[in-house]
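Every protein chain of the complex appears in place save one, which is left out.
Chain naming follows the written order as A, B and C, and within any one chain the residues start at number 1.
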Amino acid sequence: MNIIQHVANLLIRSVFHADPASWPWTWLVQAVVIGIAAFLAFAFVAIFAGPVSWIERRIAGRIQSRIGPNRVGPQGVLQWLADGVKCWLKEDLVPAAADRPLFLAAPYLVFTGMFGAFVVLPFGAQVVAADLNVGILYLLAITSLVVVGLLMAGWGSNSKWALFGGVRSAAQLVSYEVPSAFSLLCVVLLAGTLSTQGIVAAQGGWPWDWFIFRNPFMFAAFFLYFTAAIAEGNRTPFDLPEAESEIVAGYNIEYSGMRFLFFLFAEWANIWIMAAISAFAFLGGWQIPGIAPEQIAATKGWEFVGWQALSWTIFLVKATFLVFVVIQIRWTLPRLRVDQLMITCWKYLVPLSMLMVLGVLVLLALVPEGGGADTILRGAMVGLGLAVVLVSALRVRRTFRVDREHYREMEGRDLWYPPYRLP
Amino acid sequence: MTPAEIRERVSAACPGAVEEFQADLLDPVLRLRPDRLREVCRFLRDDPGLRLHYLRLVTGIDRPAAADSETPGGIDVVYHLWSYELRHGCQLRVRLDRANPVVETVSDLWPDANWYERECFDLLGVTFAGHPGLTRLLMPADWVGHPLRKDYARPERYHGLPTSRATVLAEGRAAEVAPAMHDTKAQPIEGYLRLNMGPHHPATHGVINFLLETDGEILKKATPDVGYLHRGIEKLAEQVGYVGTMPYTDRVDYLGAMFTNHGWALAVEKLLGVEVPRRAEFCRVIASELNRIASHLISTGSLAMDLGAFTPFLHWIRERETINDIMERICGARLTYNYLRFGGVSRDIDPETLDKIKHWIDHFEPMMDEFDRLISSNEIFVRRLAGVAVISPADAIAYGLVGPNLRASGVAWDTRRDEPYSIYPEFAFDVVTGRAVHGTLGDAYDRYDCRLREIKESLKILRQAMAAIPEGEARVKVPRPKPAANEVYARVEGPRGECGFYVVSDGTEKPYRARFRTGSFTAMTIIEHLSPGLMLADLVALIGSLDVIAPEIDR
Amino acid sequence: MIPEPVRALLFYLCAGLALAGGCWVAFARNIVHSAFALLATFAGVAGLYAFLSADFLAVVQLMIYVGGVLVLILFALMLTSRIEEARVSNPTIGLVPGAVVLIAVSALLVYACVKEFGGTTDLPPGEPTTAGIGDALLSRYVLPFEVISVLLLAVLLGAVTIAGGRLRKPAPGGKPGKERP
Partner (left out) sequence: MVPAVPPPVRPNPVRAYFGNIRRAVSSTFEGMTVTMSWLFRRPSTIQYPDRTEKPVREMLPETYRGLLEVDLSRCTACLLCAKTCPLGCISIETCKHPDGAREFQTFDIDNGLCMFCGLCAEACNFDALAHTREFEASVSSAEQLTVRFVDRPGRLVAKAKDLPPRRPRGSILAALIPGFGRRRRRAAPPEPPASPAPAPAAGAEGPENPEGTA
């Protein structure tokens, strides 16, 4: 029974005191509930895209030795609202020579693609708008609407730069869908289902139960997927469609006001979506360590709510961590050239991701789950993951210490200024 | 080989071509018959004993007949030649009829003459017969008159736009509609997409326009269109005098104002024969090298930004900010220094500032390694630059590239070492050249790499200079300059290469003609040559790696 | 699951979308608009698939047709030269022959529908179809499946050959393309 029906029935029983099975207006109540749910989901997208934009700007600030927006609201958390209001109030310009219907429709199409993806994201143990049987395929399919939207924007603007951006982005998205699909295929092979909740359920709460640490091929597939997802999201180093130093913001060059905001909205929502997909497909999703999903389903009342909240939190933490990584990558790397972009995809990501599929298949056949070899493999992969974290922490520490003394001498102040200390 | 010996050879090879040899000037000049110019030029370039492959400067001087003199007036066209291999040079000059100044082009002998001749045509009205595209370079295509002519009168209005500030203030506002001042509507090439990259484009580093003909992402041709920042500083120099020009030189190259200051001071000091106190020379070197670092920081940082990496740029801006603070202490301004004076510097550097510089260098040196880890060794960055827009050494010389751009192609020439000025011979430093780190010699990465290594050399010089700075006066009093009639070409090694100042004096307080030879001007001429076959994104990398500064082109 | 009136509404929406999109494709005078209108058709058809409980097919319809075919069509359109004249790029040949063809085809389709199905049937139950499709493709229909794969491969190779021949021309400046990953 899905949550929407559940809520509708509850409403009918408690408010109208009728039996939902025989009451003639059941469908109406259900429709209204669906509408409200859709609105909530919409607001959710907005609420996520907004703070992600703020987080990105703050992190970018610190990475660049700046402070970042900190004026609107405490520490600037409401900056995105202010920007939204500003964009709303701005004039909605349509270039005189633009292809008007296409120009006007494009942002909504882009946004629909992003919004649709939220439907199948498994946020918590029982929290998913629609647990489709073909969930992960649906994710791949619905995001392809974005391509059409970008092409539409590029064409409709009737600007050569915008057309460059639109065509670049279409070529890029179509290409990178291949490696990302192959990488997700590895996950599907292990999980044996296309359903997003099914994929989460096939993993466990502890790191060694996650797909990423299942075997070396999955470990590699995670990074391949992540790379391809960054490319699909038009993020640095694959942000060619909006390369400001080459084609001056590309497909959104002619947009202003709310329509422009929709593109940005979609971009930030997309970061969140790709982080969420990576989190549920490879990093165990909302799984709580030490407790099985069935146990959660069996609980009642506040206990049930508590577990739900915990699972939700775990998922959000994982996804937010990945969002952070995406943001950090953006402020670290330069941009590829368009031929290099294609070479990266077709010469590197596609063959490698195919290789990962083969590898996962072979291991599925050779290494039975739960056997000794499987345990060793998982242990080794978790060790590798820990080693990566440890090495990077040490490198960060060393980089910091190199400058510390000189900085004190130059500025007369200590260099240490942790991220939680906000100006 | 001295100019006199060169003159001997020219006379021997082309008898009768040299009309006059002006040996009494600071830089002796061979005056040629205009109809023999090409012949002599070809000889000078190709003769194995001369090998003057580098055309340093072509410019003109308008010399109208004085009212009381019987000598006919004319327009002089001046050619400065140099040989990197044999380390000698000479100056040629032809005197043209003022009413109909025509001379044959040398743009097929030295490709960088193309733009020099266009500028000469634009500002002085000299026609170069046989030039492939003699159109105005800096002024709008429909401008009337040639501003550097001595009898030029500025029009009050251009397309309804007032040309003086007083008129603008009086009318309350400028004209409503500005016309298209530059001809961007040249015939497009069939089958190619015409794109205007600029004048307002994030990658053009100032207001420059590139007319692109592209086949998708691949360029057929990129034609630079400059002049959007032309302020006529050379004309201003003729009006405000030697002293007053100093602050204007700040505006020639806003990232390397110390060098344009220095070049101007050197030129005028040469004309005056002024000795500069030692302490002042040290101040000049310290300030110059700091400025060089600051300029290279911007150059390398903005190249990274053009390639999409924003963070390295801001980190370099941060380091440059400290330099700016130091500069502010030294001379009172962060960008337009106006620090040098004839006979010294405007203000001594105090010990506290020297201390600050030392602390900053200590902090900055490890930062260079961090920067390398962040961006220079980044695989994407390397791939974006390595092998892109390769300039061969011969091309670099022929197109008149200077400074890091020239050295990146493997030509080890540094004015500080090879034509010494100030006290640079006292310091130990290396002339960095391209080393084909990741690709081909003379590619965009080499140019980037050269600049980064030059920063290290500048740090070396700074440390030595600060250790050896003597006590003493930082300025000698020089009376208001009034040099006798003479000519001089002074050059310094700026961050964008040779920064030359060709000054013609006539015994008054104002220069008769000043011509600033800048690195970006010639760097722009090579872009059209390099662009075919590049991708759009490579063009951005090329512009960034050449470190082109718009005001330096237009002046 | 979904209440019946809502269901009906959604069905007519999807059907209408497909139909309207189709009409737009046919009648738009701007070829780029026609191409974009295909999006509506594809989306409507995907919706109809979903109604028929063919969830896999619906999603694949979106993925292949919207994400692949439509984008390629648009690509091809935008890369043609003389696209500047695209504003009226879809000339009508003639209303009369068009109408004749339309009526004939419609009649045929209606006849076929009535003859074959005649009336309504119940919707199949909403069960996952993915596993069934996979089984069928790799057992009963494995030969057609492979034949189609080979055909697609041939098409791919052909496309690469044609495109490669054009691209290998030296660039206008004589600078060879850079072989760098």
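One rule holds in what follows: a residue touches a chain if its C-beta (ideal position, glycine included) is under 8 Å from a C-beta of that chain, and two chains touch if they have at least 3 such contacts.
Just so we're clear, the structure is a prediction, and the values are computed from it rather than from any experiment.
Set against the missing chain, the residues A:Trp23, A:Phe44, A:Tyr108 or A:Tyr348 yield one that touches it, A:Tyr348. The missing chain, though absent from the display, is touched by one residue of B:Leu307, B:Cys331 or B:Val432; that residue is B:Cys331. Within the full complex, the residue among B:Gly73, B:Pro162, B:Pro277 or B:Gly410 touching the omitted chain is B:Gly410. Touching the chain that is not shown, out of B:His88, B:Arg278 or B:Arg318: B:Arg318 (per the contact rule at the top). From the options B:Phe43, B:Tyr84, B:Tyr399 or B:Tyr421, the residue with contact to the chain not on display is B:Tyr84. When the missing chain is restored to the complex, the residue among B:Thr59, B:Gln91 or B:Thr245 that touches it is B:Thr245.
Interface residues of chain B facing the missing partner chain: 84-85, 165, 169, 236, 240-241, 243-248, 250, 311, 318, 321, 325, 328-333, 336, 338, 346-347, 370, 373-375, 377-380, 392-394, 397, 410-413, 433, 436, 440-441. Where chain A meets the chain that is not shown, the touching residues are 59, 61-67, 70, 328-329, 331-333, 347-348, 392, 395-397, 399-400, 403, 407, 411, 413-419, 423.
What we mean here is this: only the chains that are shown with their structure count from here on.
The distance from the centre of chain A to the centre of chain C, each centre being the mean of the chain's C-alpha atoms, comes to 28 Å. With centres taken as mean Cα positions, chain B sits 50 Å from chain A. Shown for chain B are the residues that touch two or more other chains, namely 383. Within chain C, the positions touching two or more other chains are listed as 79, 177-178, 180-181.
Only residues 193, 195, 201-203, 217, 304-311, 314-315, 318, 322, 356, 359-360, 362-363, 366-367, 369-370, 373-375, 378, 380-381, 383-384, 535-538, 540 of chain B touch chain A when the two sit together in their complex. If you check the complex, the residues on chain A that touch chain C are 2, 5, 26-28, 30-31, 34, 99, 101-102, 109, 132-134, 137-138, 140-142, 144-145, 147-148, 151-152, 155, 163, 166-167, 170-171, 173-174, 177, 194, 339-340, 343-344, 347-348.
Taken in their complex, chain A has these residues touching chain B: 60, 63-66, 160-161, 164, 236-237, 239-240, 243-248, 331-340, 399, 402-403, 406-407, 409-410.
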